[in-house]
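All protein chains of the complex are present and in place, except for one that has been dropped.
All chains are identified by letter, namely A and B, in their written order; residue positions are counted from 1 within each chain.
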Amino acid sequence: MSRFAHSARVTLVHWRLGAQYEVQYRMNFVLQVVESAVRLATGIIAIQLVFGFTTRLGGWSEPELYTVLGVHVLLGGLLSTFVLPNMFSFMYEVREGDLDFALIRPVDSQMFISTRQIGFWSLVDVVVGIVVLGWAFADLADTIGPVDLLLFALGLICGALILYSVWMAFTTTSFWLIDTDEMATIITGLYDAGRWPIRIYPLWLQGALTAVVPLGVAITVPAEALTDRLTPGAMITLLVVTVASIAAARAYWLYGVKNYSGASA
Amino acid sequence: MNRLLPIYLVEGKAAVQRQAQYRGAAFISVLGFLIEPIVYLIVWRTVAEQAGDINGYGVDEFTSYYIVWTLVRVFNLALAPGAWDWWVRTGRIANDLLHPVNPYHRQLAGMAGAKVVWITLWIPVAVFLTVLFRPQFSPSLLEGTVFFVTAWAGYVIRFNVLWLLGLVSFWTTRAQALIEVIIAMELLLSGRLVPMAIMPQWVQTVSTWMPFKWTFEFPIEVFIGQLTTAEIWQGLGMQLAWIAITGLGIMAVWRNAIRKFTAVGT
Partner (left out) sequence: MPSVVVEGLTKTFKVPVREEGFLNSLKSLVNRTYRNVEAVKDMSFTLEPGEVVGFLGPNGAGKTTTLKMLSGLLYPSAGHAQVIGFDPSEREAEFLTKVALIMGNRNSLMWDLPVADSLDVRKAIYSIGDADYRSRRERFTEMLDVGDLLTKPVRNLSLGERMKVEILAALLPAPPVLFLDEPTLGLDLSMQKRIRSFVADYAGEEGATILLTSHYMADVTALCERVIVIHRGAKLFDGDLSELSDRFGALKTITVSVTGSLPDVSGYGAVTERTADKAVLAVPRGEVAGVAARLLAELDVLDLSIEDPPIEDVIESTFASGDDQAAAAARVE
């Protein structure tokens, strides 16, 4: 079996066991529903407040803002389900010096530490995101064609991969920084900046959220696909950033592992 | 009371030393706190540019508001209810419960000490923000002093509210859901998301009777000089009242919360 197929197999086992384990905790389910509802309500209220005073925010209409919110919640849900539990586990293990066993499995190390756990109930956010998008879609339906939908799907996949890569790179830094709690708050904060279309931000901030920590572009561009704002330039940028993020994160990870195991670079 | 003073002093001093040691990480934290207000700032400036003055808030007012927000935020940082989970899970709470002093005092003093360092780290950030966004305010020495008092009072209120929520989490995990809702209410009713003047009238009325506004918006307004002297006195009175109410609440709930904890232990 190829190495990748083997790693994929292991990933599926991880996910199945993780889901199985968490499904038992109905309190977590209830909590998640409350959490998601509260976050959604806050997001909606913020948008409602803005549109109580204007009809366009930086040119974006209300349903268009909801599109951004929907993508934000959906991708956030995917992040919390598949990525974040693993990242925080790893950072914890680095702090405790418990790292070695994670790195000596006969599986690709990056895949192993990235897929060990699942935050199963965060899938509620994915559902919420889809609902919000569906609702915004109702208002935008006539401006969207099948090509837009396709580009949107592609954009979502790219967005998800970018988010994973950003977090992966950040987690790799804990090899050296050990204590990364503070930086984690920054990344989470930056992700929240993506609740609004980055086009309203000053250029320097847009640039930062596209090229340095591409959290913003990961959310805005898919939203643009659904709101008939997508320029070929933006799509290409997204694709380039996706490929670059994945490659950079992987290279950085391998460098980190090598360095950690004492192999000379 | 005289038993507590040395504890506060020594705990505060230790906290300052600790934070000073980790000032790199603390500075990064301070930077992290900036993202939220900058986003709000940009959004509302955009709206104000479009719509003009909003209930007394124009581009300049929003700018001043959210920049002072960053300082008040450092002041009102308190122990998150989530920290209780860590505290119990790691068994550290057992250590603290063995001491003949309510852990409340050590934590309140500790965070206060840490703040001293954080506020110094905030200063370069403030300079940067001022250069970037050019807010318009110039508080007098008196206003600055009053601000100082209201900011610390806001800290105690917020600390107490979050401490109470942390205690409530001992009762049942169902309480966690309640805690989420209350934190969300804080976001909307404290002036953290937007100045209360932007909110509908009924929301403004509700927020006056809740503790949240007195931890966030009130100090900000004192600083940017938006209040009359009468309003400032009233506000200080409200802050005092809320410190008393939350303090009494904690005293009432503490014994029962500990009962709950000691039934199960770590």
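Observations
By definition in this document, a contact is a pair of C-beta atoms (placed from the backbone, for glycine too) under 8 Å apart; a residue touches a chain by one contact, two chains touch by 3 or more.
Quantities reported herein were computed from a predicted structural model and do not represent experimental measurements.
The chain not shown here is touched by just one of B:Q17, B:T145 or B:T205, and that residue is B:Q17. Taking the complete complex into account, residues 3, 6-7, 9-11, 14, 17-18, 21-22, 91-92, 94-95, 97-101, 106, 258-259, 262-266 of chain B touch the chain not shown.
In this section, only the chains that are shown with their structure count from here on.
Residues 27, 30-31, 34-35, 38-39, 41-42, 45-46, 49-50, 53-54, 56-58, 179, 181-183, 185-186, 189-190, 192-193, 195-196, 200-202, 205 of chain A are the ones that touch chain B when the two sit in their complex. Against chain A, in their complex, chain B makes its touches with residues 25-26, 28-29, 31-33, 35-36, 38-39, 42-44, 46-47, 50-51, 54, 173-174, 176-177, 180-181, 183-184, 187-188, 193-194, 198-199.
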